[in-house]
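Of the protein chains in this complex, all but one are displayed in their positions.
Our next item is subunit A:
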Amino acid sequence: MEENTIKVTIIDRAGETHNVDAPTDMNMNVMELVRVYELAPEGTIGICGGMAMCASCQCYIESPELELPEMSLEEEDMLDQAFHVKDNSRLGCQIYLKDELDGLIIELAPESEISE
């Protein structure tokens, strides 16, 4: 493994799988990783900028063996307002990329619909 780099698998909203290199020394989170690799259109992810206030970066964790940071009250509250929530839902912006997350697999939750 390259130093300060882990492998992350991202399944985008169209169901396509992407295996990407993710830096662990840049204080970066999963939402930002998705944006850097442009795996979801701008304006559909990370709308609040990563404050756990919009749920546009909701994802499903598909690598249950990895230990993720505990959910904060804010994240729990936000997921509570979100749609398509499952037991393995998390907000990507609250999961910071660290060496111990090598092999992380996430699937982006569907974009929530907005009324016209």
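FYI, a residue touches a chain if its C-beta (ideal position, glycine included) is under 8 Å from a C-beta of that chain, and two chains touch if they have at least 3 such contacts; residues count from 1.
Keep this in mind: contacts and distances are computed from a predicted model.
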item: Among "3-oxoacyl-ACP synthase", "Ferredoxin--NADP reductase", "ABC transporter permease" or "Xanthine dehydrogenase family protein subunit M", UniProt-listed name of the chain not shown; value: "Ferredoxin--NADP reductase"
item: Per the touch definition above, residue among A:4, A:17 or A:81 touching the missing chain; value: A:81
item: Residues of subunit A in contact with the chain not shown; value: 41-44, 47-48, 51, 53-54, 56, 77, 80-81, 83-85, 110, 112-116
